[in-house]
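Excerpt of the complex: some chains, original placement.
We call the chains A, B and C, going by the order they appear; numbering starts again at 1 in every chain.
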Amino acid sequence: MNAIDVTERPGFLAYALAIENEAVERYTTFAEQMDVTNNREAAELFREMARLETLHAKEIEARIGGQTLPEGASCEYAWPDGESPEAPDFSDTHYLMTPYQALTLVLEAEQRAVEFFETIERAGTDEAVRKMAAEFAKEEREHVRRVRQWRERYPPPERDWDDDPDPPNQAE
Amino acid sequence: MNDPAISIALVGSGGSGVMTAGSLLLEAAGRAGLYGMMSRSSGPQIRGGEAAALLRISTRPVFCLGNRFDFLVAIDWANAERFAAEIPLDTESTIVGDDDIPDEFSASGATFKEVSFKRLAAQSAGLRPNMIALGLIGSAIGLPPGELEAVAKKLLDHKGKATVEASVSALSIGAATLDGLKTIDIKTESVAELWNISGNEAAGLGAVRGGVRFVAAYPITPATEMLEWLAPALEKIGGTLVQAEDELASVNQLIGASFGGTPSLTATSGPGLALMTESIGLAVASETPVVVVNVMRGGPSTGIPTKSEQSDLNIALYGLHGDAPHLVVAPLSVSDCLFSAQWAVHLAETLQTAAIVLSDQSLAQTRAVIPRPVDVFFGARRAVQTEAWEDYERYATVPGGVSPMALPGLTGCQYTADGLEHNTQGTPSSRVEDHARQLDKRRDKLALHDYGDHWAHIDGNGPMAIITWGSSLAPVEEAVETLAPEGIALRVIAPRLLMPVQPERMAAALEGVETALVVEQSHGGQFFHYIRAFYAPECELHSMARPGPLPIRPADVTHAIREQWRGS
Amino acid sequence: MERVVTSGAATEVTLKPKDYKSDIKPVWCPGCGDFSVLAAITRALAALKVAPENVAVISGIGCSSRIPAYLDTYGFHGAHGRALPLATGLKISRPDLCVLVAGGDGDGFSIGGNHFLQVCRRNVDITYIVMDNQVYGMTKGQASPTTEPDWDRSKLTPHGTRINAFYPLVVALASGANFIARASSSDPNGAAKVIGEAIGHPGFSFVQVLSPCVTFRPEQRDWKKIVRPAPIEATTDPAAAARRLMTDDNFYLGVLYKGNRAPFEPDSAGQPSTEQELEEEFKV
């Protein structure tokens, strides 16, 4: 299976859709993590993010319409960072993380999405693709703005936000 | 109140600090001269899971959870309903917390006092909800505020002045919130020196007192804390703890160290014990003393690692291949873990064999405030060959069966210890006389030893008896006490020494008994069958066998007794 | 796709990575590297187009060993340290299945160390993924064989283990493993690729995935800054691989050795007989 060419329209759309889908999956995972560790506020936030990203994915799907896109599982995409830009790193969650921190993760992800599309906009060869990239970049910038606003509703974490007086559990 | 004990459950999700609050409450109660205990329960998550600290505070030593809880204090309710079965409430109980009480609890009809610990804590920086809860419940049971402050300070001292101050103010905010809360005062009675200790720690201390200076082990829940206590302790007194690659290695390391003369011990749980049985048999056959503390958890297989059960009795008694007589000792309470471990080491050393100590999760991981256990001293030690002797025979058949062991380094007594059947010199032999002689030796040295009164805890008299063991004794004793005023007199027999069996002593203990109920925490009635197999009591024998994960409560026993003796 | 055939899976399917996930929510700590390994495995399976019902994931005990239940494949969460023989029995008797083993460094290199040696020698066509966090997570943070000798945060070894760490890759090579690779949970796509390649490679494949334990070894969050691709291509020469791995610093990623030994195949008779024929020899 060859890598998908992001500089052509079908490839570009495949990437754009993958970005959203992976974000949905990642936020769903995070929401579940927070459920399991009883961090309800963060869970709700991540669930909300998953919902929003699902909407974005739907929008892109609508734009794709009936076109067939190149097929490929996520590891075949040549993400700049190895990983889809809008999916925060698995290692960045914490069971005591505050909403502020959760939204910081989101914010960084959205920023990476902006950069991703801006790069294509700058470096692309296909005009239609560049135009779409510009459009998407703009949208992502809007997301960045909104997330930043959203984050402002929450206080930054206290110094010892991750202080847990109790020892970890042991199991098997 | 009739019951001098108060039961308190603290619940909250990960990070809320319920365990810390519970521990501090227990320690403060101890400082106030009260007895008590705390056990823990939590979800499967390593971090952030829901947790419950289950306490019982009393004017007398207490070793099991009560039938009901007086207070349920929720720092938050996240997933707290999972503990519903563990925290029985009734209309006399009081619930404190946010108002989104799970149905499982509110259905009890308990009185509810709304307190949002999170909101109270949000008032000012550095306040912690768990400290507010601690202040509240400490006051509710009448603990002097000074004691709560003292324990909090001790814990937080290293975090600096601000933290300590915040805690103190959290405690007083909690106390102030008492308003409208039904409180219960329990009065200090104890004058004894009190210890705050877990069963695992007590067993560790017992081991050290027994002379153990070498420990090799592989971590496993719920035995790990015993090792965690032993590692630095041994280092301090010139001993060693080795973390081995697995249980096969650890038990064999013990055999090696003990062969060299060092009393040796390991701690494990069911799956680990299963891996050790082959080599425990080697210790038996080669007459090398070793002690294996098995902290039972729910079985079979990986089972329920964090919950207690008495279902490793079978493997401990019978799990070695061949005829391999060995010692099985079972502590009867958190504090008895100390004595039992020490005694087991003493017996293993004196009788040159393997001893299994059957503790369980509920003994091992419960932290209790108890009177300082009395010092026990056992005179006899391992019989060691002290001088070169041309005709030295390691496995000589001597009166009593215990032949002195030469330790490497002693000139002229070189021998090879062997797990193959052997003659008196240790040379492999399949001759019928050698096999018979060594089988008899290994059996008789255990059978002939005088175990004294330590063999069992026996109490009461009359024709009705309860036979029980280990952690089941505490609820049995409470049940018996509860029934006494009703005129139901019960005899209690709880062997501490499970192997070798003591038929004469048991017969004496059962003298005049017409009906007996065998109480244990297993599914298959393992103890019941053991009693039948080895003591074949002539009385009517009934079984109350209940598996984990819930502890046996006094009321369960009371109920079973009433069922049993309904007619009588 | 030949790889799929090698792994014994018959039907090709087109599924998304998430279709390989089950409904059960992991009990892992948020931030644990194992989440990423889970993602990597689902991606690898999706890329290989192997049907979930033709995959069996076998594990022992440990945080990482919880993984089978989180996958919508067949799974076996067995005894501590015994996943490899369990998988061996399964694969030998069911060569049509794609058999993965996944677990921790304690499970695999401490209590399970012997099976690791022997499975490398036996070369049955299974893939072994070790989520190495250099600690026993499940039992609250004791040193594992891969722990540095001076790590002193466990109460059981308060001055560190002061014994040499275990280098799984070089031991695998010395024991005859046919495919040896290292991946990192900080790069789930990279890990997915390596895992996919491992599954596709005939015979026993071993993939060490650096997977931080954020609870007991929070400093491992920094691993993502240290890991880097191995500078050269996978070698097929054991001596060259040995030289490389003896001096390896544990942070080079990629496929490091790829042997071409034929996978183990059980004996089989040309002409199968009946049970009746077996009796003949007993007749007087």
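Quick notes
Note that in this section contacts are C-beta pairs under 8 Å (C-beta built on N, C-alpha and C of every residue); 3 or more make two chains touch, one makes a residue touch a chain.
In this text, all values refer to a predicted model and were calculated from it rather than measured experimentally.
Copy numbers for the complete complex, expressed as a formula over the labels shown, read A x1, B x2, C x2.
One rule holds for everything that comes next: only the chains that are shown with their structure count from here on.
Subunit B and subunit C have Cα centroids lying 38 Å from one another.
Work out the mean CA point of subunit A and of subunit B, and you get 50 Å between them. Measuring from the averaged C-alpha position of subunit A to that of subunit C gives a distance of 29 Å. Each of the following residues of subunit C touches two or more other chains: 27-30, 61, 80, 138-140, 215. Listed for subunit B are residues 43-49, 221, 224, 302, each touching two or more other chains.
Residues 27-30, 61, 63, 79-81, 110-111, 113, 136-140, 142-143, 145, 155-158, 161, 215 of subunit C are the ones that touch subunit B when the two sit in their complex.
Only residues 14, 16-18, 25-33, 35-36, 39-40, 43-44, 46-47, 61-62, 80, 138-141, 185-190, 192-193, 196, 212, 214-216, 221, 224 of subunit C touch subunit A when the two sit together in their complex.
In the complex of the two chains, the subunit A residues touching subunit B come out as 36-40, 95-96, 158, 164-172.
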